[in-house]
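For this depiction, one protein chain was excluded, whereas all remaining protein chains were kept in their positions.
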Amino acid sequence: MFGECLENVRKNVPLVHNITNYVTVNDVANVLLACGGSPIMSDEPEDVADITSICGGLNINIGTLNKRSIESMFVAGRKANELGHAVLLDPVGAGASALRTNTAAELMDKIKFNVIRGNISEIKTIALGSGTTKGVDADVADAVTEDTLDKAVAFVKELAAKTGSIIAVTGAIDLVADPERCFVIRNGRAEMGKITGTGCQLSGMMTAFVVANPDKQLEAAAAAVCTMGLAGEIGWSRMQDGDGNSTYRNRIIDAVCNMDKETLDNGAKYEIR
Amino acid sequence: MFGECLENVRKNVPLVHNITNYVTVNDVANVLLACGGSPIMSDEPEDVADITSICGGLNINIGTLNKRSIESMFVAGRKANELGHAVLLDPVGAGASALRTNTAAELMDKIKFNVIRGNISEIKTIALGSGTTKGVDADVADAVTEDTLDKAVAFVKELAAKTGSIIAVTGAIDLVADPERCFVIRNGRAEMGKITGTGCQLSGMMTAFVVANPDKQLEAAAAAVCTMGLAGEIGWSRMQDGDGNSTYRNRIIDAVCNMDKETLDNGAKYEIR
Partner (left out) sequence: MFGECLENVRKNVPLVHNITNYVTVNDVANVLLACGGSPIMSDEPEDVADITSICGGLNINIGTLNKRSIESMFVAGRKANELGHAVLLDPVGAGASALRTNTAAELMDKIKFNVIRGNISEIKTIALGSGTTKGVDADVADAVTEDTLDKAVAFVKELAAKTGSIIAVTGAIDLVADPERCFVIRNGRAEMGKITGTGCQLSGMMTAFVVANPDKQLEAAAAAVCTMGLAGEIGWSRMQDGDGNSTYRNRIIDAVCNMDKETLDNGAKYEIR
């Protein structure tokens, strides 16, 4: 099932408009190309409506937000909603500053998102209005573990119902849920946390997956999570003595580039709850 | 001939001021260093005149343009013209939005460019005032092929005459023309299109080549195209099982770094029309 979602990306080559942070933007572009999509970046209010119009989807990531880019998020988001494009929100650092928390809340209020993807602290923040986000990483106390899994699954389903968006929470265990079903995914490796931007990359890629699979968006979002996690496993298996996080970054994107239907279908580790 | 152009870059170490997008800027800086140049980036209107004054050339790339950076393009462009520096325009996404199309047109109106480099859709847009650019990639319908080559060569020569700039169109076949002569170049690989920013990298490198070879700018621009394309071939030959677009990106810049006169002269595939 997930393999087919990937093949649809490679077949349709969805053009994705990214309003995203300048820290990880190059990796987002390369992972979008790796999975079969096509990236374009634009964050000037006068440019974004035109750019988003020629695209199939919009990925809004609030890392390194500024007043100009925030305005662009609203302009592009409204236009994308108007055109029926898939729109994703990555609320980077929500809970870490008032501006980030408030911007995420206002975006959720004014823009309809197909998917909201973040770590558990960010997602708790947007659910509860305040959070315990430690910088751009999740707070350990919030982590989704086998012990807290039942509660976490209920939480994301409820949030999906409340927001009308697919909710994707990534961490040691990943959750991708609509109000009825939650994919619980166990791909990936802890070492991915030593690379900047694997979450941002996933958000870009997930947008492409959702655009290319309009009739099964929940599966597509979950397929993107499995693709990234499995690429993390494959990339790690190619690490050699002396390699570290910089080389690991390249190997993960390489593994996305080489991912095929069979590899993904065989390597995906998930259950539905 | 091309090898000598490269050697002049390594000998003169031209300092190039780049006003460029934040997606591929790091790769632009590293490829400039790889070819023997020296990069500096600045896009604040109050900073750019000073910065461009200490440089030998200016590379203006309109990807992720904003109002501040647009103002800087004009300020820096005028100063560079005043000082007789080489100036290159990379009209990223011209045709994809009104702001990009209009900015490119206004830049061409107000600033004298030694070289304009883009994909065929972007170059058609600036020639005709409107275009069919699909995001930041060329439209397939526009592609320069063996079948359309004669017409394409005539088109770029005519545009070179009309603009007074060297015109460089890159794609499966690359064209670099002044009004009299057109270099038709067949280096490179299709897989380079799966990496973000090979075009941006080429624009940065081409600026350095033109600065270091003031008396043969057409040859220098063509030499830069061959260097990038040949680096794409050499980089590909070093790819191993499991490598993908992220590693390929590194191997291309590495190949530029290791390029020498003989390798370039032997590997360059071009004819003059």
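Letters A and B name the chains as they come in the text, with residue numbers starting at 1 for each one.
Basically, a residue touches a chain if its C-beta (ideal position, glycine included) is under 8 Å from a C-beta of that chain, and two chains touch if they have at least 3 such contacts.
It should be emphasised that the depicted structure is a prediction, and the values quoted were computed from it without experimental measurement.
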Per the touch definition above, residue among A:8, A:21, A:125 or A:165 touching the missing chain: A:21
Per the touch definition above, residue among A:9, A:123 or A:195 touching the missing chain: A:195
Sole contact to the chain not displayed, among A:93, A:118, A:204 or A:267: A:93
From A:14, A:39 or A:63, residue that would touch the chain that is not displayed: A:63
For chain B, the residues touching the chain missing from this view: 15, 22, 25-26, 29-30, 33-34, 38-44, 46-47, 50-51, 54-55, 68, 234, 238, 249-258
Footprint left on chain A by the chain that the document does not show: 21-24, 26-27, 63-67, 93, 96-100, 134-137, 194-197, 242-247, 249-250
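What we mean here is this: only the chains that are shown with their structure count from here on.
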Distance from the mean Cα position of chain B to that of chain A, given in whole angstrom: 33
